[in-house]
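With one protein chain held back, the other chains of the complex are shown just where they sit.
Up next is subunit A:
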Amino acid sequence: MGVAVQVEGLTKSFGSQNIWSDVTLTLPPGEISVLLGPSGTGKSVFLKSLVGLLKPERGSIVISDTDIVRCGEQRLYEVRKLFGVLFQDGALFGSMNLFDNIAFPLREHTRKGESEVRRIVLEKMDMVGLQGAEGKLPGEISGGMRKRAGLARALVLDPEIILFDEPDSGLDPVRVAYLNQLIVDLNAQIDATFLIVTHDIGTARTVPDNLGLLYRKHLAMFGPREQLLTSQEPVVQQFLNGRREGPIGMSEEKDVAQVEAEMAALQARGGDRHNGVGPKGAVGGDAVPPQLDPSPGLPERRAQRRRQERVARMLHDFDPATADAIRASLPADLLAQVDAGVFAPTVGAHGRHWDPTQAVGVLPGPRDGR
């Protein structure tokens, strides 16, 4: 099973420039989460903080019992072995061809023979659709190919946590669709914890279990996909519908009167549902589209059941629209338990609604039994 990442009160500044403060969220083990946010809000900085490349001033990031904000260098290198990271531009080593790039982690960290290395590398290259490009140098291929090669390199050591920095940027829509399917399939196969930073709303709507939005130096919202998709929060709505009307301006915030006028005009046109299609797959107002399933023939995502139990436990926290959307995604047996009042609010979980010590897939006993 993937590893949980618990972030508490994280604050990062460069000199006097604060990037974000007090970010608290938990990436539940094995689930796929997407982090959204306007350009320059520090999403890449957040990813780099998670792997310990940048040191936040305050807060903690706990991964398998280690706070990587404060642990020693040796321990950090250990924890990093859990990670696979796809950087924004692939970050391939420019002096090596694609084969050597992807084989690099294997040659450094394992004692596998060259034929075994070759088998694994070719398998991963096949997985991301790069067969036949082994001998190319990173400078000779397109940005989309570099990205896929970076993904293959991130996967060779079978990581437990995979971070993607804008996997879709620079890819055509068909490739993005394949990549999203690949992400879901991978998750079903290796049950790792995924965090994807993206600007693609279509991806954010259909791929993840959890969604978050970073805005104005804070984590504006983080929770189950349905929570953000049905949110009435103006910033979240504006972002997920990819429209100009709303608090987010081109470069800075707008004044309140202007925002109100814009929103009135939007309502007069019939609201988001009748606003047509926005850029980057933004469409559909507050509809909750079905989540992407693994390809036929693959095992079911093990995180799926865990997540259903987790969100069933937090149903009572949500407003009716969100709760309805979540109920629609739950299987009948869980719904029956919810309605029978089996799930008590998880007291003291700090909004986590998930107990790290609890065995996988095991439902807690009835309320009076605990």
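Following the convention adopted for this analysis, a residue touches a chain if its C-beta (ideal position, glycine included) is under 8 Å from a C-beta of that chain, and two chains touch if they have at least 3 such contacts; residues count from 1.
The criterion applied here is as follows: contacts and distances are computed from a predicted model.
Protein name for the hidden chain, per its UniProt entry and selected from "Phospholipid/cholesterol/gamma-HCH transport system permease protein", "Glycolate oxidase subunit GlcE", "Protocatechuate 3,4-dioxygenase beta chain" or "Radical SAM-linked protein": "Phospholipid/cholesterol/gamma-HCH transport system permease protein". Within the full complex, the residue among A:67, A:89 or A:293 touching the omitted chain is A:89. Hidden from this view is one chain, which touches subunit A at 16, 48, 51, 53, 77, 80-81, 83, 85, 87-89, 91-94, 104-105, 108-109, 150.
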